[in-house]
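Working notes, beginning with the structure itself.
A single protein chain has been omitted; all remaining protein chains appear in their positions.
Letters are used for the chains, namely A and B, taken in the order the chains are written, and counting of residues starts over at 1 for each.
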Amino acid sequence: MNAPIFRDDLTIKPQGLSMSNEVAALKGRLLKSIGRSVYVYRVDCGGCNGCEIEIFAAITPIFDAERFGIKVVPSPRHADILLYTGAVTRAMRMPGLRAYEAAPEPKIVVSYGACGNTGGIFHDLYCVWGGTDQIVPVDVYIPGCPPSPQATIYGFAMALGLLDQKLKETHHVEGEGESVPLIHPEIPYALRVAVERRAREMAGYLHGKVIAEAFLAALAAPEPASVEARLAALTAQESDPRVVEIYGQLRAVLRAMVVEQAS
Amino acid sequence: MNAHTPLRIGSSYVAALRAKLPHAVLEERWQTDRQATITVKLEALPEAVRTLYYVHDGWFSTMAGNDERGLNGTYGLYYVLSMGGAEKCHMVIHAQVPEDKPEFPAVTPLVPAAVWYEREVRDMFGLEPVGLPDARRLVLPDDWPDGLYPLRKDSMDYRFRPAPTTDAENYPFINDAKQETTVVPLGPLHVTSDEPGHFRLFVDGEDIIDADYRMFYVHRGMEKLAETRMGYHDVTFLADRVCGICGYAHSVAYANSVENALGIVVPERGQAIRSILLETERLHSHLLNLGLACHFVGFDSGFMQFFRVREKTMMLAEMLTGHRKTYSMNLIGGVRRDILAEQKLTTLKTLGELRCEVRRLVDILLSTPNIGGRVTNVGRLDPKVARDHSPVGPVLRGSGFRRDTRADHPFAGYLSGATPINVQTGCDVLSRTLVRVSEVFDSMAIIENLLNDTPAGPILTEDFTYTPYKFALGFTEAPRGEDIHWSMLGDNQKLYRWRCRASTYNNWPVLRHMLRGNTVSDAPLIVASIDPCYSCTDRVTVVDVKKSTTKTVAYKEMERYCRERTSSPLK
Partner (left out) sequence: MFKLLKEIFRTGQATALYPFAPPQTIKDSRGKPEHDPVKCIACAACTGACPANALSMKTDVAAGTRTWAINYGQCVFCGRCQEVCPTNAIALTTEFELAVARKDDLITRATFKLAYCRTCGAAFSTLKEVDYVARLLGALAETPKEAERIRAHAEICPACKRRLDVEEMAQANPVRQMECL
């Protein structure tokens, strides 16, 4: 239902830009080690503002990117790095290109955030071009929606050759005899699902999963104590009153199912 | 329930409309006990909206166009009014535009607040507002082909990207000044925060005579996306990304609209968590704006201090939601994460520290000697102008109007009532700033109350089914004012139509009036005082008509001038 269907005839790609060998060589040197302060010009090509504010946060006291000589400048003519955010809306295509052309060579283009990298959640919409690299060549991609200030600092440090890239393309191919273990096979499937569902309604997908797992583990624990005693012990160990309340709810689910089975 | 149950708040408005326009009211439908949709004859539309707006203290919330040709052969127009009188409710005036004659009488000549909405419905649906003087595009970019209306169901696939018709940016700007003026374009790119937008200031020497702006550089087509690629739950994540700073308010407003349409009762604990997060969002948003206010009056140390303190609220947001932007927390029917004891205690502790720090910073800001002169009586929003254009949030409250969605139309965790409304009557930049300051402290108190007394029980309900073509409004009070969403469900597990209106949409049109009569150096400060989803612009072109010269001034220069007020760039 949610899957996109890519049809080339629907999408006209804007013209890309090319770069001379000489400029490419200069740029390579810049990317390897810049050895001085860098000036950054931000180009918002139609983001939601989240990225802009996180960049802001990255240059204010707590994260303070200016420690590394990274300074935001008001004109692309001063810039070493152009920081593109946003999915490149139609209206921002020309301003985005003008900013690129105004910056002196060699320049580094950083694509910031999910929208800048690929278009993000907006990737296939009629009024966007789907990412920075659709209009200008990109040197570094910083994922995130938006990237946190720490991710921003990491991205810059990587662009400037200070830190190494961690993420690598990987491709797992299914091996012989790969088989996924069942979760708590000793507990009836319907009961496990009922417990997990109730836990999610009570505490959400994240805490709910942890709480349900603790509950199911106690349920599946080997004898000698009775089920009731094991669950009572689990509840007694818990100091958070909210979690105690949720355990109570899960025990009610268990009782209801046992009664249903019996009748 | 029948249509005349006394429970229904707003019945008197319906009766008044029926009395005023005896043969024009065709149908009334109630979505909730405080939400009615009244279908009127097309020719009576402007008068019906005017009556509710000016006679019964209605405020223009939003207008949704809807291509209902597949359902009943017409385009629907839904004018939404938030009633401010004795009966606080939402009244929706609905009129049907026939398929073969896609035009309707414009409401704007009677109610100026409708102007952007009617321009937008022309862009997106090709419905012509007859009598609307402004013939320019609003939302669609300059390079979009004529005659292609994105939101018509049969016009195009949501992925269709027509080739650009032009590389020129040819939007005509309007200047109402009588005398000769200088043109000062600002944008669309700029250095400080935020999104692109283009301003033109028309100046005579240093004085702003008029201003016009071109927004929607970031129009992406979200409303079309919501009714095509996405399912109901996906749209909550899309709504988060309407705005990078008050996104959660949008997500709640959207979820609310669907919940209202289907009569889903969200568990109390889920509602309380929604309110806690909305207030957290208000905290970080207002602290950002207070920081910017420091920045624009040349008090950069204050700016840095506010940003340092603001990080505490970001930490809270990350701890409570897993994300600094309070993103991705909603589903239809509730929220996705609970607040456990550990998080509750950390939040209460952090709020205690935050309160002391913010109090000290506000004290420093207000006692800085040159502040008063820069913000008092600057950027006045006349209450009469405000009444005509329906701005929202601190912009409206700074001009003396007691309007706050949390108190007027309680939702989420505000249902118990007693949400304080902060009002200032100075109508200037100072008043708007002071409203925000009070709201920061109120937000902290609201969060503490909700945390100390969080209802027990689930945070999410999944006990409902979707009914096609049900529709309703959902609303929240975002940091910048009311966000309002209108959703209609479809028959394919998707929305039929989603109309999302951000608070700043209602605030832009009054900005022009606020800029008039001020000096160029105050422009960035005034723009920042409406706390727009961006505060400034990049580039200032100055056209002095008297001297017949055009000059482009870098934005930074404008901003520097705003802060230092020496060496005018216009000389």
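Assume contacts are C-beta pairs under 8 Å (C-beta built on N, C-alpha and C of every residue); 3 or more make two chains touch, one makes a residue touch a chain.
Quantities reported herein were computed from a predicted structural model and do not represent experimental measurements.
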Original post:
So which of B:Leu138, B:Val242 or B:Leu361 would be touching the chain we can't see?
Top reply: B:Leu361
**OP:** Consider the whole complex, including the chain that is not shown, and state which of A:Val72, A:Ala159 or A:Leu231 touches that chain.
**Re:** A:Ala159
**OP:** For the chain that's not shown, point to the residue among B:Leu71, B:Leu148, B:Leu262 or B:Met319 touching it.
**Re:** B:Met319
**OP:** Please pick, from A:Ser148, A:Thr235 or A:Gln249, the residue that touches the omitted chain in the full complex.
**Re:** A:Ser148
Subject >> Per the touch definition above, residue among B:Trp30, B:Phe104, B:Phe237 or B:Tyr505 touching the missing chain >> reply: B:Phe237
Subject >> In chain A, positions touching the absent partner >> reply: 1-4, 31, 61-64, 67, 114, 117-121, 123-124, 133, 138-145, 147-148, 150-151, 153-155, 157-159, 162-163, 165-174, 178-183, 185, 188-189, 200, 205-206, 209
Subject >> Contacts of chain B with the absent chain, listed as residue ranges >> reply: 229-230, 233-234, 237-238, 241, 301-302, 305, 308, 315, 318-319, 322-323, 327-328, 336, 360-361, 363-364, 367
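As a convention for this text, only the chains that are shown with their structure count from here on.
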Original post:
Taking the complex as given, what residues does chain A use to touch chain B?
Top reply: 1-2, 4, 7, 10-12, 14, 41-54, 56-57, 60-62, 72-75, 86-87, 89-95, 99, 120-122, 124-129, 145-146, 148, 200-208, 239-243, 245
Original post:
Touching chain A in the complex: which residues of chain B?
Top reply: 140-144, 150, 156-164, 167, 169, 188-189, 191, 193-196, 216-222, 224-225, 229-231, 234, 237-238, 241-245, 247, 288, 304-305, 307-308, 310-311, 314, 322, 324-325, 327, 334-342, 456-462, 493-494, 533-534, 538, 554-556, 559
